[in-house]
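With one protein chain held back, the other chains of the complex are shown just where they sit.
Letters A and B mark the chains in the order given here, with residues in each chain numbered from 1 onward.
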Amino acid sequence: MVPVNTVLRRRRQELILGGALLVVLAVLPLAISSDYLRGLIVLTLLYAGLSQGWNILGGYCGQISLGHGLYFGIGAYVSTVLYVDYAIPPTLGLFAGAALAGLAALLVGWPCFRLSGHYYAIATLVMGLIALLLVNNWDFVNAARGITIPFRHQSWVALEFRFPNFPFQYVMLAYAALAWIIAWIVEGSRWGFVWRAVKDDAVAARSLGVRIFPSKMAAAAISGAVVGVGGALYAQYVGFIDPDSGLGLSLSVLIALPAVVGGVGTLWGPLLGAAVLIPVQQLSGAWLGGAGNGVDLMFYGALIVALALLRPQGLVSLFARRPAKAAEEAHAG
Amino acid sequence: MTASLVLQVAIGGLLMGLVYALVAAGLSLIFGLMDVVNFAHGQLLMLAMYAVFEFHTLLGLDPLVQLPLVAALLFVLGVAIYRGLIARALAVRFNTGMVQIFVTFGLSIFLVGFAQLVFGTDFRSVNSGLLFGRTVAIGQIVLPLPQIAAGLVCLLAFAALMLIARTEFGRALEATREDRDAVALIGIDRNRIFSLGWGIGAATVGIAGVMLASFYYISPTVGDSFALIAYVTVALGGFGSLIGALIAGLLIGLTEAMTALVIDPSLKQIGVFMIYVLVLMVRPRGLFGRL
Partner (left out) sequence: MPAEPILRVRGVSKSFGAVAANVDISFDVAEGEILGLIGPNGAGKSSLFASIAGAETPDAGEILLAGKRISGLGPVACTLAGIGRTFQVVRSFDSMTVLENVMVGAFARHARTRAAMKAAEEMVEFCGLGARADIPAHALTPPEKRRLEVARALATTPRILLLDEMLTGLTPTEARAGMQLVRDVRDRGVTILMVEHVMEILLPLIDRAVVLHLGRNLAMGSPAEMVRHPEVIRAYLGDRYAG
């Protein structure tokens, strides 16, 4: 007899675990008094959400995008321009940012999904750079000077705070939780199965009635929109956006890294990866870097190399349940 | 805008294109051999340029004289990177494609940090030497000698690469590319071939770095923009194709120079990227890509 609904049971367990983690993370800020640590939590949760978004296209669907900075930048710029120029609060503006980021992901996907492997990765990278160059020369958004969001008044609607680190812990927690629950939902839906099938073997997927191109486009749109929300929140958090911080080349890789280090195509990978990478990056910068002497970069780079080589399935494989591990060993043997 | 100005800019662009082509050739060679895109390629270029600067400052060696020295150094570095990291990344059983991307990316961060630590973050330049500050005038067209020399040396290095591809070693490379397992049966050591591939790939970048150091600023992040152009060059020409890298490099150098002249210098890369996107719409595997 087939074990009754193991897939459903596993998903329920994940939901319970996610809920428990949410409670812990909601209480955590109350126990922390250091503003530096609060900032660290804000960034960690932001990247957990961003990478969860990247993971939908890069992990589940297997399309290794190196251009997700573009969607982050669109989210950031759209909500900032709407707020600064049209007084539309970012809590509404982020929806516009997410929608346009998702749309941009479709526009990028349309030519790029015809490409495979490294051609795809490099094409997405170039798409991000085209946007960077254009925004750098676009006066409507202040070109390379960037846009500063003036502080007007303390407000949750506008996400403006005199001391942003404490409240933004909750804003980013909500964001990471939203990204996680979106990933949880799509993972268990038809799309989730279809994407993993496309990633594993597109020919076999097609023979089972899967339309490859539309399923990649759907993954791109959701993925881009989730990252767009993160961009909007980030801009409001730091109160400033310019082409380098919103669309820079390294941003695209930073968005992908937590998922890769934590475990691509897994629900917990992005979270775990962000929880390891962001504190390491920030703390090593503070302790080793000093005056930008480069030791922090050497340490960070070496860590990425080591994790990629030692745990190619990501840090989540450390927690793999026994059957999966046994199967892995069977596969190895 | 006179005809001679346009011609001067076009020739300048083509000379730069030869440098791009050589940087891309190393990338393409490595990719063609083992399906690995080296995201630390720009950092190899950066290290070569710093080597030139240091040898010039400390020992007073002319950049041109350093060509064989720096090429040899980079060769050793390339082999070391393959043996130390890439061979391990290729042996990974899961997510091989992703692992190699992020291993070389992590290496690139490491090398930038290394350069910051050892060479500092100030911009450097090599301000003397056989070529420094000289120009060549042909009629109304005036070209800086360092650029001309860079273009010519890169072209020669390219020709050498093409010749290597025709030797027995080149055929072994080709065979390894076609079928990695079968070559073991005919007595070719795959690891040795891959090591040599990385050595040669890095050495060609080294040569480009030496020539660039004579007229370009040097900083820990100088490699980024060149690497970027190199990725676009390789994708445009077709991964694994040497002739594709040459044609695409020239095309990109020319496009960049003309966009800067006709539209705006700060938008010079836009023209390049537009051409790239257009070509990929028509030929998803680049101009000379294998199917």
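As a working rule, a residue touches a chain if its C-beta (ideal position, glycine included) is under 8 Å from a C-beta of that chain, and two chains touch if they have at least 3 such contacts.
In this text the structure is predicted, and so the values were computed from the model without any measurement.
Although one chain is omitted from the display, it touches the following shown chains in the full assembly: A.
Check A:Leu37, A:Val210, A:Val238 or A:Leu283 against the missing chain and you find that the one touching it is A:Val210.
When you scan A:Pro111, A:Gly188, A:Gly239 or A:Gly285 for touch with the missing chain, the hit is A:Gly188.
Only one of A:Gly75, A:Gly265 or A:Gly314 touches the absent chain when the whole complex is considered: A:Gly265.
Listed by residue number, the positions of chain A touching the unshown chain are 1-3, 5-8, 188-190, 193-194, 196-197, 199-201, 203-211, 265, 323-324, 327, 330-331.
The rule we apply is simple: only the chains that are shown with their structure count from here on.
Those residues of chain B lying in contact with chain A across their complex are 31, 35, 37, 85, 88-89, 92-99, 101-103, 105-118, 121, 220, 224, 228, 231-232, 234-235, 239, 264, 266-267, 269-270, 273-274, 276-277, 280-281, 284-286. For chain A in complex with chain B, the touching residues are 64, 111, 114-119, 121-123, 125-127, 129-130, 133-134, 136-137, 249, 253, 257, 260-261, 264, 292-306, 308-309, 312-313, 331-332.
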